[in-house]
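First the structure, which I've put down as structure tokens, then a few questions once you've had a look.
Missing here: one protein chain of the complex. Every other protein chain is in place.
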Amino acid sequence: MSGVSIWLPTGSALVLFGLLGMLLASSILRKLLAFNVMGSGIFLLLLALRPPGPDGVADPVAQALIITGIVIAIAATALGVRLARRYFELSGHTELPEDRAATRDD
Amino acid sequence: MLEALTWLLLALAALFFSAGTLGLLRLPDTLSRIHALTKADNLGLGLAALALLLHAESWAAAAQIGLIWLLALAASATSGYLIARRCLLESHGTPASTLGAPPPGAPPT
Partner (left out) sequence: MNATDLLLALALLLLAGSALLARSVQIASVLFIAFGLLLALVWVRLGAPDVALAEAAIGAGVAGALLMLAASEFESRRIGGSRAAGPRLPWPRPQGWRPRWALVLLALACAAVLLLAVLAIEPLAGAATEAVARNLPQSEIAHPVTAVLLSFRAYDTLLEIAVLLVAVVAVQAAPAPPQRALAHDPVLARVAAITVPLALLVALYLLWAGSSRSGGAFQAGAVLAGAVLLARFASLPLDPQSRLTRPPVLALGLALFILIGLVAGALAGAALGYPSGWVKPLVLAIEAALMVSIGATLVALFGGSKTA
């Protein structure tokens, strides 16, 4: 186990945090934040599985995939934020109905 | 010799950053926190930039490091000013958004 990169458990832990955040957070914005953390964890796993080559530069295909992933995650987050703001304009709430009911029953 | 100097500068930089963060966490109100943070962080960044300057490969790279430090200085000074202004206005009860008219020639938002 001495050759195991430390970024593998780190990435997995980030995915765990993100998953917990998405499932348990009440506010929509917090869920979006958790979604981004989870995405970052997965990107970290992608690059952790590709150790840098002899010249210290990481795998270019993995890098391209991650850049693409970052841009897509931003697009999804922006849409989510816009929807959250619109929902807030229309209903005055920052949480979805089922989350409001859940926090009350807790 | 160069190594020792670099280590010293970086250690000092870390010290200043820690001091700034300590100020952020322990000082009572926003204005004093901004004061601590901008002063300590800028000096810390300057020391770190100085440490890197010693290892720059060329004069162009050294100039770039200096430019980065200047830009970071300008950015942190401006954002410190903006936060402080907002704080001051809110403590006087004036909502910041109503202060000042848009400059002439700017299209309405």
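Miscellaneous remarks
Order as written gives the chain letters A and B; numbering starts at 1 within each chain.
Please note the rule applied: contacts are C-beta pairs under 8 Å (C-beta built on N, C-alpha and C of every residue); 3 or more make two chains touch, one makes a residue touch a chain.
Values in this document were obtained by computation on a predicted structure and should not be read as measured data.
Take subunit A: the residues that touch the chain left off the picture are 2, 4-21, 23-25, 27, 29-30, 32-34, 36-37, 40, 43-45, 47-53, 56-68, 70-79, 81-82, 84-94, 97-98, 100-102, 105-106. Listed by residue number, the positions of subunit B touching the unshown chain are 71, 74-75, 78, 81-82, 85, 96-103, 105-109.
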